[in-house]
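Following: one structure in structure tokens, then a few remarks.
Apart from one protein chain that is not included, each protein chain of the complex appears where it belongs.
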Amino acid sequence: MSVPFVFALAGAALFVIAFYGVFMHAHLLRKIMALNFMGSGVFLVIGGLARRTSGVLADPVPQALVITGIVVAVAATAFLIVLMLQVQTVTGRPELPSSDQD
Amino acid sequence: MSTLIWWLDVTLAASLVTVAWQAMGSTDLFRAIALFVAFGLLMTLTWVRLDAIDVALAEAGIGAGFTGALLLAGLARLHRQDDRRRRETEQTEPGS
Partner (left out) sequence: MAHILLPAGLLPFALGLAAAVLDLPERSVGLKPLVEAKAAASGVENLVTAVLLNFRGYDTLLEVAVLSLAIVGIWSVAVMPRRRAGAPDPVLAYLVRILAPFMILLGAWLLWAGSYGAGGAFQAGAVFAAALVLVLLAGGRMGAADRGWPARTALMAGLLVFAAVGAATMAGGRFLEFPTRSAGGLILLIEAAAAVSIGFILASAFRGGRPAGTPQ
């Protein structure tokens, strides 16, 4: 198994593990972290597969996509953290209200 | 020589998944965020191995560094808001 596929498979595994984490954790900060891990998994798959070119240089278009993705992920994380702090201000806990309340 | 490099790559990929697992499974949030920053550093190494230097710079600066700083600031503010709320409820209900 060549190098690109090693990292692409690691990215796929990371995506699935983090997907589980987003759903199972109740604490919002953990959900945000798991979301970031999911993003990193996707970037690994894209960037890993970009290395499949023969030659010294890798395919630059997927790398540009990954850079864009990293920046968008940090923007989303920043906004989500502010929303999480607002949730805690309103409900008192950094967790979404569960369905067995009300 | 190339099999040695291959094992390096496999170790790096396995470390990525392991650190992510540890970070998500950790009970202490501060430890989880510290592991997240470590994960970002491992990602930077991965990007260098994948010949994506620009992505490595972006991941180190924005992905590992800035997201880690945001998460830590968020955690600190969570605790501070929690302490403030606890102090306010104690003031409105003096004694027990």
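A and B label the chains in the order they appear, each numbered from 1.
The working rule: contacts are C-beta pairs under 8 Å (C-beta built on N, C-alpha and C of every residue); 3 or more make two chains touch, one makes a residue touch a chain.
Please read all numbers here as calculations on a predicted model, not as lab measurements.
Contact between chain B and the unshown chain involves residues 52-58, 61-62, 65-66, 69-70, 73, 77, 80.
The set of chain A residues touching the chain not shown comprises 2, 5, 8-9, 12-13, 15-16, 19-20, 23-24, 45, 49-50, 52-55, 57-65, 67-68, 70-72, 74-76, 78-79, 81-83, 85-86.
Note that in this section only the chains that are shown with their structure count from here on.
Every residue of chain A that touches chain B in the complex is listed here, in rising order: 3-4, 6-7, 9-10, 13-14, 17-18, 21, 25, 27, 29-30, 32-34, 36-37, 40, 43-44, 47-48, 50-51, 56-58, 63, 66-67, 70-71, 73-74, 77-78, 81, 84-85, 88-89, 92, 94. On the chain B side of its complex with chain A, the touching residues are 6, 9-10, 13-14, 16-17, 20-21, 23-24, 29, 32-33, 36, 39, 43, 46-47, 49-52, 54-55, 58-59, 62-63, 66-67, 70-71, 73-75, 77-78, 81-82, 85.
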